[in-house]
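First up is the structure itself, then whatever we jot down about it.
Here the complex is missing a single protein chain, while all its other protein chains stay put.
Labels run A and B following the written order; every chain starts at residue 1.
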């Protein structure tokens, strides 16, 4: 026999949701009160500690609660210093749980300052921190959102903390660019890795050339190009070759201001007339920055 | 979106028509019982999140949707199942006999290490009993699985059954995790992770 399916209407659903939200809000307020009221200098209430982890999982941006936990951790550190036999082991267990907590908080807001900072802070107090593991955490969250600047910052902290081979970071940087080169952070990170010498500067040029040809409208690659071009070890021939390539690109993309701007960078010491013509093109193509281009023109004209 | 659970377990209910699978499901997920349930229209699966040793376990419990009637349960039904409740009716001899067929079915289609449990349902109908408790226990021992007699109607031991099954799955899983030696403090979250942000093929990063 065929039955009937009854489904809640959106009105009913909204009402239910509202009730649930209100319940959650009450629970949250209650929890906060409880935790803050038991906050003391030399001792802590285990129940409050437990409740605070619930608060953070719901809202990882409450700095106060992270700080509360830091206070508890400092107490634990002191305890472990006093306990010669098992102190370290107990502390490690405690801190590992703390690290797990930060991991549980990340998914709800991967860009929470509080969470990332707390994690790093805990590791600083950890007797045997596993820094290598942190790299994979960084990479994991970067893969989920490659514009999460927290990951980049965290990575810099790690690199500074444990030191790592240039090779390793270069490989990482290349991987990220291959994945998606439209990313200021990725290019910027790459530029901080090393000073370019005559050996590698050509390689970098080829890399960024590939990017600007693939997608000339993407500005992040052009910024990197400008930085590379500022390097004194680039030979004049290389610059001329690049200029020719950009002429080809201009034919394909006559309306792209970046290509023309790129030519300007390469023409800096070049033929004045050509430079002036190029700046004038830019004024037309990119009226938003007319002032800047007019400035270039004035400067160039002074040379006459 | 805040994550509300630590683990997600997919559980299945299996057994002949009429043994009370859907009632067990409802008793556990809604604490409700309905004598007039003629069919299970629209009942796909039910969710209930429980607390086990400080971890939140989301139990996703699937119903057969009537496909057990002519032995037409899809192989897809078994995929990813971590625990299976085999249910028979203590007042129906045939449903008990068929348990061994269901076990064979499970062996053919489900994962080799799926947790199983035998439930003898309708235990409140003592006067109509056809399958003794001892026989149920015996069968369970034969297959090396746990056995509980339950009553969805009278709300007897249904909670216990699911909690036990969930606990066994959790224990097995944690042992496996330890064995594969993840670094302490590594990514222990097994529940479904937040998805990667979808992009269109030309998303760009721009500074004005």
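Observations, loosely collected:
Operating definition for what follows: a contact is a pair of C-beta atoms (placed from the backbone, for glycine too) under 8 Å apart; a residue touches a chain by one contact, two chains touch by 3 or more.
Basically, contacts and distances are computed from a predicted model.
Per its UniProt record, the hidden chain corresponds to "Rab proteins geranylgeranyltransferase component A" from the list "NAD(P)H-quinone oxidoreductase subunit 6, chloroplastic", "Rab proteins geranylgeranyltransferase component A", "WGS project CCBQ000000000 data, contig 00017" or "superoxide dismutase". Touch with the chain omitted from the figure is made, among B:53, B:108, B:126 or B:178, by B:108. Against the chain not displayed here, subunit A makes contact via residues 1-10, 13, 177-182, 209-211, 213-216, 245, 248-249, 252-253. Panel shows subunit B; residues 17, 26, 29-30, 32, 34-47, 65-67, 69-72, 74-77, 79-80, 98, 108, 110-113, 192-193, 195-196, 198-203 of it touch the chain omitted from the view.
We take it that only the chains that are shown with their structure count from here on.
Per-chain Cα centroids separate subunit A from subunit B by 42 Å.
Chain contact summary for the complex, subunit A toward subunit B: residues 1-5, 57-58, 96, 99-100, 103-104, 107-108, 110, 130, 133, 137, 140, 143-145, 147, 180, 182-184, 215, 217-220. Those residues of subunit B lying in contact with subunit A across their complex are 1-3, 6, 38-39, 41-42, 183-189, 193-197, 199, 202-207.
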